[in-house]
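Right, chain A next:
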Amino acid sequence: MSRPEGIQLMEGNHACAWGAIDAGARFFAGYPITPSSEIAEVCARELPAYGGIFIQMEDEIGSIAAIIGASLSGKKSFTATSGPGFSLMQENLGVGIYQEVPCVIVDIQRVGPATGLATQPAQADVMQARWGTHGDHSIIALSPATVQEMYYLTIRAFNLSERFRTPVIILGDQVIGQTYENIKLPDPSSLDIIERIKPFVSPEDYFPYQPDKNGVPPMAAYGDRHIVHASSTCHDETGYSNFKTQTNRALLTRLKDKIYNYTDEIVDVEHFGPDHAEVTLISYGASSRVCKYVVGEAEKEGIRVNLLRLISIWPFPDRIVREALGKTGAVVVAEMNQGQLIGEVNRVNATNTPVYLASGIDGALIDPDIIMAAIREALK
Partner candidate 1 sequence: MNKTNMAVTIRIDEAFCKRCGFCIEFCNANVYEADKDGLPLVKDPEKCTNCRLCELRCPDFAVSVEVVDNE
Partner candidate 2 sequence: MAVNLGYKEYFKSDALPLMWCAGCGNGIILRAITEALSDLHIPPHQVVISTGIGCWGKADDYMKTHAFHGSHGRALAFGTGIKLGNPDLHVIALMGDGDALAIGGNHFIHAARRNIDITAIISNNFNYGMTGGQYSPTTPLSSSTTTSPAGVAEPGFDVCALSETCGANYVARTTAYHVTQLKRFITAALLKQGFSMVEVINTCPTHFGRRNIPGDTVSMMKYLKDITVSKAGYEKLDEADKEKYLVTGELVNRERPDYLSVYREMNPGGPETDRGEGH
């Protein structure tokens, strides 16, 4: 097969793989797991024609390790998994964050914990994405709601990972991953693709962790004459171990600031429905599709409901959510878990706006009735 032309019926996992290839990904390492495996399958079939390499590793720990290694060798790299595999990746996700390695991890969420319902959707890895690896850290996570958006968000995930030198997570779910929709892949030359910044000093003057003005160090690759020392131990700008307390403080601060000082550059949301509403839905991913339907159903009942759809989840869009809370009567957070992102909504709720949870934990796409019930509760 070659790159699909024109309008194609495609599932989200396939769109993810093509987005990665179009973003310049040339290395995929993964381990089969439902409901993400088609991403690996497309990569196995398609990457060689682009000069790339697919490898099926022995487990998810090895998969994320391999993509971190390949990225340090200069290849845009990614992996795809679901909750159990994402759990196994957590330690090395921290290695990628700490060593500032651009790479993309796709989590097609399914019902957990444990094996749970392996073929059914959930959105219960939101906090695992945020806090799954140990230690203080920042993270970027995006959540697509359609197959077409899966394609574009995968490209954006690579762009953000290269721009910020950090792993980026795509929080998909079984619905988005395995739903077929019509999409059209754009002309690759029309895409804005971000490449990592290479060193602009001589090899003798290069320190691999000396940040540029924006806090991101220019990145040489293994094999370059600019020597790279990438360490999971506390390190200074040389990359070599440094155990001074001020080094640790400076590194942790920079790793946080290089992302959180640029939150507005990362945040992506969609406002749907009327500007002013009695109830505002806040949702993301597959749940937000149902919310759009509910906005219309509520209107039929004479209830003014709108939707704030979070396309980027981490860093959390504090300012935008705070503003939304301030100009609505009540908020319903719709998510396919027992309440994860709602905690963040409550955290930024400066106006004490009533916040309700519409929780879909049936191992299926969240039922519109659950959201409608929460809206009615909010209006009591």
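How were these candidates chosen? In short, all candidates are chains of the complex that A comes from, given by their letters.
In the analysis below, a contact is a pair of C-beta atoms (placed from the backbone, for glycine too) under 8 Å apart; a residue touches a chain by one contact, two chains touch by 3 or more; residues count from 1.
Predicted, not measured: the structure shown is a model, and the values here were computed from it.
> Would you mind pointing out which option among 1 or 2 touches chain A in this complex?
Answer for chain A: candidate 2.
> Flag every residue of chain A that touches candidate 2 in the complex, lowest number first.
Going through chain A, the ones touching candidate 2 are 27, 29, 48-53, 55, 57-59, 61-62, 65-75, 77, 91-92, 95, 99, 203, 221-225, 227-233, 239-241.
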